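For this view, one protein chain was removed and the others were kept in their places.
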Amino acid sequence: MKIITEYLELKTKGDGDYHNITSHIETRLKETGLEEGSVTIFVGGSTAGLTTFEFEPGLYKDIKELFEGLAPKSKNYHHNMAWHDGNGYAHVRSAICKPTFTCPFSKGKLLLGTWQQIVFLEFDNRSRDRKIILQFMGY
Amino acid sequence: MKIITEYLELKTKGDGDYHNITSHIETRLKETGLEEGSVTIFVGGSTAGLTTFEFEPGLYKDIKELFEGLAPKSKNYHHNMAWHDGNGYAHVRSAICKPTFTCPFSKGKLLLGTWQQIVFLEFDNRSRDRKIILQFMGY
Partner (left out) sequence: MKIITEYLELKTKGDGDYHNITSHIETRLKETGLEEGSVTIFVGGSTAGLTTFEFEPGLYKDIKELFEGLAPKSKNYHHNMAWHDGNGYAHVRSAICKPTFTCPFSKGKLLLGTWQQIVFLEFDNRSRDRKIILQFMGY
């Protein structure tokens, strides 16, 4: 049984910059040599999220609209009133989406569906240098 | 320490067909003989979700209404415009609900509340043959 904790670095352009990180994770998984287990992907931060969806241009827009509906940019957030950083919506989107995602693997492969990708969602209102945690657990 | 990756097969009737899969998972857990650890339940697919709720007819309807509010069927999804499969709402619901759920167990039992059940949520607009992944990790 091994636990391997790694980091995936990503430069983002701010809110709505969503990244398909599936192939990065698959490559790292192959390098670990692990066959059975799971990977927990985690963002150490309060203004981003993780989920899966079919990463195609239509859904990309649909998911943006989903989060705009859940926490509109134009709303007056209590967070902004105190901190004046204008990213209250990003914090709220992150709290509902959550920055954690666990995906099992077997025979050395992530058990994703054919059209299912693991996506990092940048919600913050500015460019960020992200270090996404990948923790593989298995043998 | 053991990792056991299994599949639970389920035929669904399309959107709004929610299945209480708790007793299936409990049975499989007993068969593994594991006492301490956790099970990650995962759907390899982009149009379904997993969560827990009290599986009674009233809440069943309330949860349907929750997802109808989050991603209404009648909305014009960019996904549908490109792919014409009419299930854009199902993809969006899956992205916000997420297809992963981790539940710890101890002394051979899932640590669920008395009225809390693990539920598979079918969001797709047609009947599906689902293979739900159950990955038990523990000893």
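In order of appearance the chains are A and B, and numbering begins at 1 in each one.
The criterion applied here is as follows: contacts are C-beta pairs under 8 Å (C-beta built on N, C-alpha and C of every residue); 3 or more make two chains touch, one makes a residue touch a chain.
Just so we're clear, the structure is a prediction, and the values are computed from it rather than from any experiment.
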item: Footprint left on chain A by the chain that the document does not show; value: 1, 3, 5, 40, 42-46, 70-71, 77-83, 88, 91-92, 94-96, 98-100, 102, 133, 135, 137
item: For chain B, the residues touching the chain missing from this view; value: 1, 36-38, 51-54, 56-63, 66, 69-70, 96-98, 101-104, 106, 111-113, 115-116, 137-139
